[in-house]
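Only one protein chain is missing from this complex, and each of the others stays in its spot.
Chain lettering (A and B) follows the sequence in which the chains are written, and residue indices restart at 1 in each chain.
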Amino acid sequence: MPDSAETAAAPLIEVRGVTVRYDIARTGTSLTAVEGVDLDIAEGEFVTVLGPSGCGKTTVMNVIAGLVKPTEGSVTVDGRTVTGPGPDRAVVFQDYALLPWRSVFDNVRFGLEMQQSLNSGDWRERVQNAIELVGLAGFEQSYPRELSGGMQQRVGLARAIVAEPRILLMDEPLGAVDALTREVMRDEIEKLITATGKTVIFITHSIEEAILLGDRIVVFKSHPGAILEEITVDLPRPRSERGAQSDPRYLELRDHLWDVLQNEATAASRGGKGS
Amino acid sequence: MSSLFAAPSGLRAQRGVAGFIAGLSPRGRALLIVTEVVLLLLLWQFLVGTLGLVNAVFFPPPLDVAQGFVELVQQGTLAQNAAVSVQSWLTGFAIAVAIGVPLGLLMGSSVPVDRVFGPIAWTLYAAPAVAYQPLTKAWFGFGTGPVIFLIVISAIFPIMLNLAAGIRTTSPSLIRAARVYGGSRMDVYRKILLPAAVPFLFAGLRQGAVLATIGMVVAELTGSSVGMGAVIIRSANTYNTDQSFAAIMLIVIWSVSMTQLVGLVERWLAPWNRRKGAAS
Partner (left out) sequence: MARALEPQEGGRLVTATMPLKIVRPSRSAARGSGEGRWRLLLAAVVLAILLVWEAAVSWLQLVPAVFLPPPTAVAASFVELVVRPDFWSAFGYSLGNLAIGVVLAVVIGVVVGLAVGWFPVLRFTVAPFLWLLYSTPKVALAPLIILILGLGAASQIALVLLLAVFPIMLNTMEGALTVNKSLVNAGRVFGANGIALGVKVLLPGTLPFSLVGIQRGAALGFTGQVLGEFLGGAGGLGHLLERAAFDFQMDDAIAMVIVMVIIANLTLTVIGLLRKRFAPWHDDRATVKAG
């Protein structure tokens, strides 16, 4: 990251006035998933995203990934407008989205094979390195259905980092993983990301996860989805849950986020019933 | 009836015979089934063959059926007619695959084709293939033409419709993953949609194999002078029901072998998708 100081001036990702409306064909109406989202993310920043269910977090991430075209507004990455998926952005999906007919090795290779020529020599090594980095050495030939949820998500992570993208988009990557594995993987992700200096957007439903991982927390509201609040987390790294428990700033942050989300949830349910 | 509702087995450890069987290894269970079959055959032989409880013409006992089999072999009837049936079956099934697979791919990947062709296919598939039989007899005469036609008509729809459904129901998140990692439309088709549809294709083939056999038997029973179906009709009409039963047994063996074969090919081509349970 020698040039991070220079690029810090201009943000790597600029989300400008993004509004997404889905057409609901059944009723012939349209639904505004998110409205007027503005967000700047600097190179090397780890941004966590919190918000009630259905507030449009995934939608915004899909717009950045290039999977969804915004109805209004635009996203630029490194100054170039996003028109589709690109090799600079990789996604870790909540439901893993591994190909069941491929072994772990071939699933990780999938992150490489369609954007870079495989006969460029060292691809085997890179795949192998990514697998080792997520701690799955020895499982190269296993099929996804033979792995636990946590292991499957590690494959998803290896697939995302194998092509060395600048930006990692993670949509509740630990959502389907049990509590213990979740904690272990959270710490591993922190280590991995700080070691490689990637820019990360990380969606989660867990307040603790958001604080422990994020340099900055973006809180969404719903009806329609929009950014409610942005909070910079100035806790020292590496952060561990146990260490943080005794840090008054961590507790303060946690209580604040708790209140904000609580308010938002009750407001949303009242608003939802009213309309 | 009340005892039916009384003791749900899931609630407690199974006792008695059921508990014993549940504890058996797969091989032990297979052995149990084989024992049951042997006992049933013995009982049948005893009741019909020895005691003469039922007219042996209607339910020829196992030994008579074996005798009938030997007769069929010795007369040369079997070799000749089985060859005709197997040839019709393989030809018909091959044609069904050759037409059904491309059509299924087309239906699965093109919305207009699916919307227009789908309802027509479903409508034809709902009607029993046997209804088309008299037409084909009038069109193709009394040879193997109508037999092959009926096999094709019976097998083609499950192959086509399953394959189309497989492509159409591929998880959108797999498609998204392919796009994120730089997949073109062609990549999505080749690397996601096709492999994802493989299990559906094989489900269709298995189903098609069963229906093809039914179609073959129906066609041969109702309008053919050769083939295993014709053997059954002829021997039944002359009260040689032992020969009919022998022929039926062979058809059953053929049908089961073909579905097993499809399963084997699937396990070989799609090892990631090992099936649990043996039901075909």
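Throughout what follows, a residue touches a chain if its C-beta (ideal position, glycine included) is under 8 Å from a C-beta of that chain, and two chains touch if they have at least 3 such contacts.
All values derive from a computational prediction rather than experimental measurement.
Colleague: Among B:V38, B:A83, B:V252 or B:V265, choose the residue that contacts the chain missing from this document, as touch is defined above.
Modeller: Hidden-chain contact among the options goes to B:V252.
Colleague: Name, in rising order, the residues on subunit B that touch the hidden chain in the full complex.
Modeller: Residues of subunit B in contact with the hidden chain: 1-2, 4-6, 8-11, 14, 16-19, 21-22, 29, 32-33, 36, 57-58, 112, 114-116, 119-120, 122-124, 126-135, 137-139, 158, 161-162, 165-166, 168-171, 173-174, 196, 199-200, 203-204, 206-207, 210, 213-214, 217-218, 221-222, 229, 232-233, 236-237, 239, 241, 244-245, 247-248, 251-252, 255-256, 259, 273-277, 279-280.
To be clear about the criterion, only the chains that are shown with their structure count from here on.
Colleague: Using the touch rule from the top, collect the residues of subunit A that touch subunit B in their complex.
Modeller: My answer: residues 65-67, 84-87, 89-91, 93, 95, 97, 99-102, 110-112, 114-115, 143, 145, 159, 163.
Colleague: Residue numbers of subunit B touching subunit A in their complex, please.
Modeller: Contact set of subunit B toward subunit A: 171, 173-174, 176-184, 187, 191-192, 195-196, 198, 270, 272-273.
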